[in-house]
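The block underneath contains the structure these notes are about, expressed in structure tokens.
Complex shown without one protein chain; remaining protein chains in place.
Just so it is clear, A and B label the chains in written order, and each chain counts residues from 1 on its own.
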Amino acid sequence: MTTLFINEEEVTVSSGTSILEACRKQGVDVPYFCYHPELSVAANCRMCLVEVEGWGKPAASCCTPVGEGMRVTTQSKSLSKDREMIMEYLLIHHPLDCPVCDQGGACKLQDYTEEHGAEHGRYKEVKRAVVDHNLGPFVSTCMTRCIHCTRCVRFADEIAGTGDMGVLNRSDHMRIEGVVEDALASELSGNLADICPVGALLDKPSLDVSRPWEVKRHRSICTQCPQGCDIVIESRGDEVIRIKPDYAANEPWICDRGRYVHDAFRAKERILTPFIRDASGVQAVNWDMAVEKIVRLLKGKRVGIVFSPDWSIEGLTAIRLLHDCVFDDAKVAFDLHRRDMRPFAFEEGFGMTSKQIVDANEVVILGSDLRQRLPILMQGLRQRSLAGKPVIRIGAMNYRTNSELSADALIRPREWAAVIARAMQQLKDLGKSAAGMDAWLSSVSERHEAGKLLADALLSDSCALLVGEEIRSHVDAAALIHGLDLIARASGHGEEGRDARNLIPEGMNASLLSAVFGDVRTSVGDLFDAAHDGELDALLLIGSDPLGDGLFSMQAKRAMGKVPLVQIGAVSGQVSEYADVMLPASAYSEVEGTFINMSGEIHLADEPLSTVGDARPLWKVMMRLIQGFGMDIPAVDMNEIRASVQSYLPSLREVWGQGVDHNTWRMPVARQRDANVLPVGVNPAMPLDVISRYSMYREGAWVRASASLVEAGNIRALDDVLVHPNTLKEAGLTVGECVIRTASGNYTFDVGVRDDVVEGVLFISKRGVAGDLSCEVMASLGGGQ
Amino acid sequence: MISSDPKQVKAICFDRIHIENQTSLNIARKNGAYAFLPTVLKDFDTEHIVDEVKKSGLRGRGGAGFPTGLKWSFVPRNTGKPTYLLCNADEGEPGTFKDRDIMRFDPHLLIEGMIMAGFALGVHDAYIYIRGEFLHEVEVVDAAIKEAYAANLLGENILGSDFSMNLTVHRGAGAYICGEETALIESLEGRPGRPRFKPPFPAIEGFYRCPTVVNNVETLATIPAILEFGGDWHAAIGVPNNTGMKIFSVSGHVNKPGNYEVPMGTSLKVLIEEYCGGLQHGTVPKVIIPGGSSTPWLLAEHYDTPLTYDAMMKAGSMLGSGAIIVMDETADVIALTRRLAHFYAHESCGQCSPCREGTGWLERVMTRVENGQGCEEDLTVLHDAATHMAGRTICALADGAAAPILSLLKHFPDEVRERLMEKAA
Partner (left out) sequence: MSVGENVCFSLDRLQEIDVLIKKYPGKRSALLPVLHMAQKDFGYLSMPVQQLVADTLDLRLMAVREVVTFYTMFREKPCGTYLLEVCTNAGCMLNGGNELLAHMTESLGIQVGETTPDGMFTVTEVECAGACAGAPVVQINNAYHEKVDAAYIDAFITKVKGDQL
């Protein structure tokens, strides 16, 4: 620790802290442009000058470490003149266009000009004008306003890991530019507009729409991925202007998916009123008529319920109440990516917090496109890589991470058991064991060398396994996860505190879902098959879009063509074409509610946006339906619905009570200690494995309703069907039209190639022309037609 | 040959400079190059060498005048990281051209100095960063290094000792700022030469974040003589605290411009009158820039100032790299200031706001003033813009840019005002 004096006040900070950070900690205001707490120090704006007693000249406080007994002054006549001059230098070439600049009113340059600047500038010479450039659909540029603080360049290097922003030229010809083809190659690009201290980089979708002082800010939770970031939604009247990170929370960045989805909140795809379909078509009706029709369609029927896990936990619990009150024998399903419904040894959700994962000695990503799945966690891992700590990946594709991986093994889905067995064997040879391991090991004959990476990582003191979609969607998922559970336990990573087991969930609220629906859930595929086979009479979809997302669109289409469909949700979609009744529910941004993220962390949303049309929070919709079916309403207000939630998860009492620190409180992940599932082995009936690729710009009903994300998705799209060039060659084919043979039939699609994928796998883009093939596990390739 | 009697020393760095084909290893060796190296490698230890250099009083010849032995002693030992030695041959300060002569006429002296310095510092890889324009010098030094490798003066187990060192010439590409040591390191790492803020200092975290010593060509070329004749011998040349010989690059309005190696403490007047053949016009200089264009100007009244770091400081300027630009009564000091303002505006790396914007501002205002389109307020603007960039930036380029402007305003306000009036009328 170092003790110094700031404006005569004694301050003690940890050694190596900069003077600026010491001042910030002390609440002493020092102006700055280029400093940013999340970025490296550049020390180029020179605005943060302070005086240090005994030093001949002022010091830049951002890059000067504190010294014992140092006496720092932040206000003096001489510093005022320095700051005035720095403002004058910076304003030499800055345009006086504040009235038409979006940054106006929230601009450091404007604020400091007021506070520190001279009354008028003395520069009479020619001003600099800089050419703008296209950085894609999210970031707009006005580079003449740039003050060259290089925050954006450091962001691109250090955070995004793309290095696509840079500083060209020198002297006052220096300019910031992006080398981009269509768009910045980062899923975090929207943060650039936030970190730019002036109006050079602005938010493109909300350009020229509002002024900072007009907007109202709503703290909310993003449900676009299981990370559940804290966000602030800015609105003006009924309009939603933009989404920003909640700077009061821990995480400084949000991803583009979570940020730019906001145009969907007011998109034409929103369901604004109840609708019913009759002989004359679809028509808007009032709630009573719609509920009446639902009762007629569903009363006494065998119903299948498919819902999205992203509702608030109050809404989700209300679905269970509907089930218990009205459809207690209904089939219920919610995971559009899970084929194997045998119990998982460790359920979806993380045994570790994001911070624990980032800090672990070893991190192994198992079959996940983590940058698209969990962009913010991937960002943490990128920081870890930068610090020289290892990140290992095993999986079917060299999914881009924008950071160095210490090891990267390409394997096919059918090889997972052999990978885990190889790791298990290594642990066993070292005398490390867990109950049931021998049985598991002896059921797998092959060994795959990639398992060494896994075992070596587990031998470390702390290790994080991030189990991704390639395993979770596997036909033998329960066995693979059991195998991973065994090796984690054998290596001492199976217990609380040293837990390495993290199963990336499908959506939000994973811990709640297993507690509330564990006893009634079934597979989405089975449910649709049952409807198609006449075992169900009707379907109720609550926020779920099985046609757009997940693996079972083919089955869903067949089922929905056969039985009546009731759709409850906030956004319509392809599903709506099949719906006999639609009820509007409020968006996640429009409700008061509680959300649990992948790590079991609790987030409370309590400043909802105004909802649109006749939409109501989901829990109220559920209650209205229960009432329609003539049952007693189990909950009439938020307190009562929360009481129902507590009957499943008693620990939540503390959360809604007072005095719980939401930064540390965690909901534990469910474990199935008796889930002894052995690998059955994959029958290699066909030569190719099929993997359905996830795209953060295309997956999710909200995303598809967002014009800007759809645009980004089109820019970033890979081929709809792709394989390794050798796979095509072995089949005697060339790029272009090919026949794909599967269990469900033969299809003809264009097939493209990439050489950073494993051979023997057919990659399907879920939202592409071949999306329905996502349900397949294996395939073979035939010739063109 | 260099005399072992400090009173008799005529030259150190330039001792062999006039010998023909001194660039060839054979000829250089015949004239004493590398003769003392085996003794150093065999009998000297690190501590001893650093002590001798400290004792010698040698101060960095690149411009800052920082004591070389002290700089070396800052390098931490046993960090587990390699230590690098970089020779700064990015000679770009307007008026400076001394290192070029050492490199093109006696490259083996520099190489020998680097081997000895590298040995003292435990260096395995050393680099000479030569400015891009010096293509000929790059080729000469490169050829000399090849010969040295072939003679086992470089590479593994030099002359049968335990000491191994590689030496590589690295060519710059046109950027004055790369003469600043941290910018040089950035450039050597393949980046734009933008100076780093300090701390950390290069001695702790320099090239690839490893301990690094950056020394000027002339500094390193002085090392062999210091080790051969001893620190005390060197300290006896010149005057106390300003010891040894120093090469002065004299240019401008003198009859015999060139490099002259003289004992520290020789007066400006003696150098200009006796060595450089006097002024082209008149008998008293109008302006003398004593240490390269970045140093404040001296006037005729300072003609007798001894050429030492201390005396120059006392006279209000700096000895800098020893680049003396002399202007006689015919000089247009306003035009010269404008030209130098252009230089600094062109060479600013652009990272610090005051320098990036301030140097361009100064140049534009100076251009107006030179063309007689200035006004009285411009003098305040020039003064403010120059004063508030100096000492407020990461490196000293802004200070250098401010120096000519402030000197002009200080010493020739009447001439400037006259120019304003002249064209206004």
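The rule is short, and it goes like this: contacts are C-beta pairs under 8 Å (C-beta built on N, C-alpha and C of every residue); 3 or more make two chains touch, one makes a residue touch a chain.
Please read these numbers as outputs of a predicted model, since none were measured by experiment.
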Out of B:187, B:317 or B:387, which touches the unshown chain?
B:187
Given B:88, B:249 or B:407, the residue that touches the chain left out of view is B:249
For chain A, which residues touch the unseen chain?
163-170, 177-179
Could you pull out which residues of chain B are in touch with the chain that's been left out?
82, 91-97, 100, 125, 131-136, 166, 168, 170-176, 187-193, 207-208, 210, 249-253, 257-259, 289, 293, 323, 325, 327, 331, 335-336, 339-340, 343, 346-347, 349
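We take it that only the chains that are shown with their structure count from here on.
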How many Å are there between the centre of chain A and the centre of chain B, using C-alpha atoms for each centre?
55
Chain A residues touching chain B - in the complex, by the definition given at the top:
41-47, 49, 56-58, 60, 63, 65, 81-82, 85-86, 89-90, 92-93, 122-123, 125-126, 147-148, 150, 167, 169-174
Which residues, counting only chain B, touch chain A once they are in their complex?
175, 177, 192, 197, 199, 345-354, 356-361, 364-365, 368, 377, 381, 384-385, 388-389, 391-394
